[in-house]
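Data block below; observations after.
Rather than the whole complex, this shows some of its chains in their spots.
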C-alpha cells in the first residue's frame, strides 16, 4: 500500500503538504506505521511542473522520513501542480527507477495498486508499451509499465480514454485462462494543466481515493491526511477530473470487460448518489 | 528503540538468526512495525569474527528488509561470534558510520539506548575519548562515543570495569547542574572470544535484555525473537558474561553514583531471585 | 569499459585480488582514472561460491574505492571461485540490479562490452529470454539480458554452445536491416566448478581478455593488473576454458554469421600461433 498526494492550485511550497507536521505525507506515513497500514519505507518521490517544458522529478530509495534533502527541497520547490508518493514495494526492487512518480514527456503518473501475479503477466503488460516508448522503461514495476502503455494508447488526445483502453486490456489479462488475478489501480495523472485521479479494481476491492476542493485548489489523496470532514470519496470505477481553471468533477470510468463491472457500477452509482 | 542480537557458539551461517523467516532479526523488525515498537528502518549492521585478526563489518543505511546484499551475505558469512543490529535513529543522521556495530581493534560494540540531551552533552562525552582513539570517531552518535570511551578506559584489561567507569562518568554528566537527563544502556561487547551484554539505566527504565543458553551456544537479544519459554531476562544493573568456552553468568554491574542505584539494586535482586 | 577479474584456485580471501594495494581491481580502477581508460565509478560487484548451493552476490552503486563494506568483506569472504567487477555504465541506470555479476541458479556471469543501439535492440534481445527466466530480469542492462538468454539456451548442458547460439542470434540482430551495430562481448561465466571466459566482437574490435595459470590457479582478467610477463592474451573469437581440476585451454568460439567472422578467425589463428 503506497500513499500519495496530488496538488493543483495556487503556486505553493511543497512543505505544507509533504514534510510539515500534522498535515504532511511524511508524517502520515510515519503514523501509518503504528496503525494497520504497514510502513512506506521503500523509497519516495516528488514530481512537479515549473517553467521548464518537462516536469521535475526527485526520487530516492531511502525512507522519506530520514532524507535531509527532502526537507530542504520541499521548502524551496514551488509549483501549481505537484505529486508526492511514499512507496511500499510489492515485490520489485527498491531503486530510484521503481519509485513514483514516473515521467514521460509532459506527463506525470503515480499509483497505489498492483497487477496480480506480476511475474507471470509482466511480459504481456510490457508488450502493451509501443516500441517508441520502450526506451522510457527505466525500471521494472507494474506501475511504470501500465503508465507507458497508457501514454502509448493516446494520452495526449484523450487521457481518460487511453486509461480505459489499457485497463480493459489489463482486465482481459488478469482473467485469462479462467484465472482471476487481482488488479488495483488508484492513480494520478497530469500534463501540468489538468489533473486526473482514477479509482478502479478488478477481482478485488478498489484502493481508496479522496479529494478536497477549495476555490481553484484541488487536492487528491490515496487516503485523507487529516480528520476534517470535507474529504470527498471518489467511488470505484470513477475518475476525478480537475481541468485547468475548472471545477473538479467525478465521471464514471467505463471499463467493459471487468469482472464485477456491472455490480461495481451499480454500487458506485448508489455511493455517488450519496455524496 | 533499536533491536539487536549477539551470537556465540558453533560456527554458523548468519541467516538462521538474521534473515530467515520466523526466527530472524529482520522479520522481528518488520513485525515490530505492527506493534508498539515503531520501525527499525534507519539502517542496520553486521559485525563478526573470522580468520582475520580484526572483525568484519557490514553496515548499510537502507532498511534491512530491502537490502538484497544482506540476504546473500547472511547465507555465506559464517562465524562463531557475530552481532546484528537494526537501527531506529534517535536524532543523529542515517549514515553508515552511525550504524551499529562499531569496531575498534578486536572489539565490537552495539547498543540499544541513548544519552539524554545528546546535543548538550555530546562534547563532554567526546572528551572522554582519549586522543589516540579520536581518529576512530567516524560518526556522530552517542553510542560510538561511549564505546570509544570504554575502549580508552582499559577495555583490554577489564571490559566490565572499563564499562563501569564510563557509566559512572556518564551518570555524573546526566546529573550535573541538578538535571536528571535520561541514560539507557543495553549493549553488547566482544573481543572475538568473550561476549558481554549490559543492561543499565539512570533516571529511566532500563531497556530490556534477554539471553538463552544451549550447550556452548549463548544468544543475547534486546528483545526475544520467539515466544519460547527459555529466554532469561537479565535484570537492570547487571551484565551477562559469556567467556570463551565457559557457561554464561549474570553478574552485578556496580555503577555507584547512579541516581536510583540503590533502589534499582534492590529491585534487581528481587528479580534475579525469581529467575 | 568495465574491468573484471575471475579467480579459480585455492580457497583464498578476496582482498589479495580486489582491494589490496598494487595487485587489486580497486587500485587498478583508480589508476585507470589517470590514464586513458576513464573511470569505473558506476558501481561494482562481487560474486562467489561457498557452502550454500547458490552463489553469493554483493553489488553496490557507489564507487568501489569509497565503499567501507567492500574492504571488510574482501578480508572475510573466502572462496575457491569468485568474480569481481567495476562498472563504467554505457547508458543504463546506476542501480544494484544493473551491476555485475549477475546470478541465475548456480551460474554467475559478468561482462565487459555492449550491444550497440541498445535502446532499439533491447526488446528483441529481451525476447530471447524464455518466459520461465523472465522473473530473473531484475535490471535493464544489455549484459543481464544476454546472460539470461544464454541460460535459457541450455547453459547447463553446454555453456559454450549456449553462448555461441546467443551470440549468433545477436549477430543477426546487429546486422539486421543492413545496419552494422557494434557488439562486444568479453565475459566470464561459471557454475562454481568450471570457469569460462569469452572474447568476441562483431563489427568492432574485441575488448581484451587475458589469463594466467599457476598450478590449479587460473585468473582471467579484462586487463592485466600488473606488468609481469606471464599474462596470456586470449585471441578474439576464442574461449578460455578452465574446468574443475583441469588445466586451462583456449578453444575457438564458432559464431557463424558474424560479419568479419572469417577475417577475425584468420587473424586469431595467427595470434594463437604465437602464444
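Here are a few things to note about the model shown:
Chains: A, B and C, in written order; residue numbering restarts at 1 for each.
Going forward, a residue touches a chain if its C-beta (ideal position, glycine included) is under 8 Å from a C-beta of that chain, and two chains touch if they have at least 3 such contacts.
Values in this document were obtained by computation on a predicted structure and should not be read as measured data.
Taking the whole complex of the structure file rather than the 3 chains in place, the copy count of the single sequence reaches 4.
In this section, only the chains that are shown with their structure count from here on.
Contact topology of the protein chains: fully connected, every pair of chains touching.
By number of C-beta pairs in contact, the leading pair of chains is B-C. Subunit A and subunit B have Cα centroids lying 42 Å from one another.
A separation of 42 Å divides the Cα centre of subunit B from that of subunit C. Within subunit A, contacts with two or more other chains are made by residues 93. On the subunit A side of its complex with subunit C, the touching residues are 93, 95-97, 119, 122-123, 131, 134-135, 137-140. Listing the residues of subunit B that touch subunit C in their complex gives 13, 48, 50-52, 54, 56-60, 68-69, 72-73, 75-78, 96.
Residues 33-34, 36, 38-39, 41-42, 61-63, 65-66, 68, 89, 93-94 of subunit A are the ones that touch subunit B when the two sit in their complex.
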